[in-house]
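Some chains omitted; the rest stay in position.
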């Protein structure tokens, strides 16, 4: 059984990390999952948000946005509307939680790492690409701090990646593109550490509720996908 | 093993539905999960949002808000800040999706049912109480339409309820109150139909990533809880 772009159900799209994509950010990765492209820029700032001040720990957070013409039909800028949509705010909270889950925030010290995830082109899976690329940008920012002598050791305890899975025509499929996502009866996103533990599980019955067997199948497929993404992250970081 | 309030790990808090709590709404339920109290008011409006017009189907949506002093420490009104927090917008999208999942929107006809979920008192689990109570308010609104002859049959294909589960001191526990939720290493919310299928699965590693075994334990506990909530919904609606 083949998908529209020739993939098998349990195959990722071509994945590509372009490190150093812009020159000023402390970490800068253009992450491609097929035609989806997300620019992940890490910024290191001294200090932490007010609610953490004086507690001797750092913070990692994220912002997410789509360029208006990342999509087939242009969508208006959120700056023009003057507020974030619910979807945007959900996604940026998810990215932040995912990165914090694999970092020892006390070891980071009283500094903040903010990852800007800007979608240049969207063909499904922008939030999972953002998390997967943000990890690499975060890693580069952290090792910059080590090189400059501001940190002695990495506060990153593990790596993290994310992938979407879904039921399309009643088949579990990995890493949905936009056309598949649109038709999926059930849509899930998994965020998984390099050591194979879950950080986030989010599943939505878009069209019909789903059974325990289906949940288990999707979960297994996602673990396979994240294992592969983890290998590619390691390969990129070793380069 | 007993919890602070005397419950076993797989026991719900006292659950209470107070139907007809206010007099103008087409369905009005004060939902109590222990000390958590959410007022769920259903409003029936003719017509549908612009993006659905002319497609011969209805819509169900929800709004969620906390009274400022629902919590131990007062939190400012979102109206004063002029925008919804990310958390609020996430929750109201979740409630809306959960209710739409069990309704035949074409059978509803070109009308909108909006459920206002206002938290009067918050002791953990406000979003799951909101979904569980909103189903009953939705049901009352739908049967009002039937009584008035505006609908011939119910467009509700199933019922829906929700519950939180989490790992507290490494034990899976059902229906966390605020103190438990605060200490939980992992926190999940499940939305489940009366027939035992999943509508939404959301899990977050608050403190540490979790294993597949832990995911399965939490899932099973949630299914038990929702089965019980379903029975109580049925009992209430038969009354």
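Just so it is clear, A and B label the chains in written order, and each chain counts residues from 1 on its own.
We adopt the following convention: a residue touches a chain if its C-beta (ideal position, glycine included) is under 8 Å from a C-beta of that chain, and two chains touch if they have at least 3 such contacts.
Because the structure is a prediction, the values reported are computed rather than measured.
Student: In total, how many chains does the complex have, if 2 are shown?
Tutor: Whole-complex copy count, per this file: 6.
Quick note on the criterion: only the chains that are shown with their structure count from here on.
Student: For the identical-sequence pair subunit A and subunit B, what's the CA-based rotation angle in degrees, nearest 5?
Tutor: In short, 180 degrees.
Student: What is the distance in Å between the mean C-alpha positions of subunit A and subunit B?
Tutor: Whole-Å distance between the two chain centres: 28.
Student: Tell me, which parts of subunit A touch subunit B in their complex?
Tutor: Contacts found on subunit A: 83-86, 89-90, 92-93, 97, 101-102, 158, 188, 193, 195, 197-205, 208-212, 215, 219, 223.
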